[in-house]
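Worksheet for the structure shown next.
The other protein chains are all here in position, but one chain of the complex has been omitted.
As written, the chains take the letters A and B, and residue 1 is the first residue of each chain.
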Amino acid sequence: MTTDPNLDSPRTAVSNPPIQPMPVNLGPGDVVRASAMPDLPAPTRELTPVAKLIDVSKCIGCKACQSACAEWNDTHPEIGFNTGSYQNPADLSDQMFTLMRFNEYENPETGDFEWLIRKDGCMHCEDPGCLKACPAPGAIVQYSNGIVDFISDNCIGCGYCVTGCPFDIPRISPTQHVSKKCTLCSDRVAVGQGPACAKACPTQAIVFGTKEDMVTHANARVEDLKSRGYDKAGIYDPQGVGGTHVFYVLQHADKPQLYSNLPADPKISGVVESWKGVTKTVGLAAIGLAAVGSVLHGLLSRGNRVTAEDDREAKELVEPSLPAQDKEA
Amino acid sequence: MSKRYYSQPGDRIKEFNPVVVSRYRGFTRANHWLTAFSLIALLLSGMALFSPYLYFLTGLFGGGQTTRWLHPFLGVLLFFSFLVLFLQLWRLNLPKPEDVTWVEKIGDVVKGDEEKLPELGKYNAGQKFVFWAMSGLIVALVVSGVMIWQQYFPDLVSIPARRWAVLAHSLAAVAIILVFILHVYAAIWTRGTISAMTRGTVTGGWAWRHHRKWLRELAGRERRDPAE
């Protein structure tokens, strides 16, 4: 981790972070995108993109990251049940932003058994579907270093981000009614500390730094894996969402689904795109035209008025049925 | 008492000079306005979420969180309120042969050239369209709305299904808003209509002009059943 004030972003979480206090280094001026804020002012500076690299081949599934995440974010995951798996809690929740997913795999090519353990959590997409879907201004922001953060104060708990996310990440708190997910420890990164999970990871399966450094590191890891017979080892940095700021080294990069259904080619769903795109423009235009048109027409036209003739006809029609005393009147 | 074909219980000639016809009972009117209120509240709260430019509308409800919370309940209110309305009105909104002619002569409708149109019962084809469109869209909105109701049904459907539901909900919302505009516009454009839903009555002339068969039936019923 850098302590050099000239560097805007931390370089690595491998070495120890600074112990002297540092001013907060992520502010409103660093926001490049915010949900439901089409007219966001341009950021005041451009930070170096950061990334958290998760090397699945180094992960021992110890869940230190899970507990560090809960500790740092002061969440209170519930004590559930064993469902016949090491995966606990059974799923991500508003109290558990990251989760080790365990999958058993009999490799047909080598005849070897493999236990593929993947740390699940927000990928911090370059093109975040959650942000696209969100209706509340500023509830989801993206900083120029790539971190996608949920700002609970602005969140209304509608759950649109859940539908927007291609990775099934956000979870809505059933008590606070706000959406929760991994923040990439933006509050730590802002003061020069790496993510809590990376700090806790005993094997450095999680490392954090600039995206560039992390890609270099990842490439070296891929080489190591190839030398161990994993011919298809590679980086998972899906371009369908513009790349991600949390990315993986996989032994079987050709089959991401092996890792507890990591999507092979994630992108924002077409349904979401058309909901947030054409539906909105066409819908708003139609409603606007209809409303304005009818008001204008209402003002200009005379309307369909009842004539005196109509009144007479009506009277004639009902006359015979007039009670006797009224007929003369 | 003769059978009603074009009117419903409560519809009657209320006064004869000038002619005033009862069109909606108090209960129906209250029901209608509750329905109208909930739809308007839904429209405002829904539109707040629909577009960032309209997010300010959440201010009407006390902020985003309350808007998000309230909207589906209003939807449920709308649904039941409309259901009651529906049960009262559905029969007279069933299509009739004359509706075809009416639609064919839509040009004359717009020109207000009513003499060229067939005589109508209580509702014209336009109103029937609004009625059925509202009915269908409300069902669509309820169903899709529940599917995306995060607070109470977070895991009702899978995420892909939820994506379709939210899309359907938006589309239905747009559609129902258009229908709503049409409905209100027609009510205003056809002068003399509003009182049907405010006071419950229309003038004889209005009834003669727009819903002659309905008026004839009511008049006929008066004849056969003298008040004494």
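As a convention for this text, a residue touches a chain if its C-beta (ideal position, glycine included) is under 8 Å from a C-beta of that chain, and two chains touch if they have at least 3 such contacts.
By our rule, contacts and distances are computed from a predicted model.
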According to its UniProt record, what is the protein name of the omitted chain, chosen from "3-oxoacyl-[acyl-carrier-protein] synthase 2", "Formate dehydrogenase (Quinone-dependent) catalytic subunit", "Imelysin-like domain-containing protein" or "Phosphate ABC transporter substrate-binding protein PstS"? "Formate dehydrogenase (Quinone-dependent) catalytic subunit"
Shown chains touched by the missing chain? A
So which of A:132, A:199 or A:221 would be touching the chain we can't see? A:221
Of A:57, A:179 or A:244, which residue touches the hidden chain? A:57
Touching the missing chain, which residues of subunit A? 57-64, 66-67, 70-71, 76-86, 88-89, 96, 104, 106, 112-117, 202-205, 221, 224, 227-228
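Just so we're on the same page, only the chains that are shown with their structure count from here on.
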Averaged over CA atoms, how far is the centre of subunit A from the centre of subunit B? Could you give it in whole Å? 40
Residue ranges of subunit B touching subunit A (in the complex, touch as defined): 13, 16-19, 48-53, 55, 58, 63-65, 67-69, 112, 114, 148, 150-151, 154, 159-160, 162-164, 166-167, 170-171, 173-174, 177-178, 181-182, 184-185, 188-192, 203-209, 215-216, 218-220, 222-223, 226-228
Complex contact set, residues of subunit A against subunit B: 36-38, 135-137, 154-160, 162-163, 168, 172, 174, 177, 269, 271-272, 274-275, 279-280, 282-284, 286-287, 290-291, 294, 297-298, 301, 303-315, 317-323, 326, 329
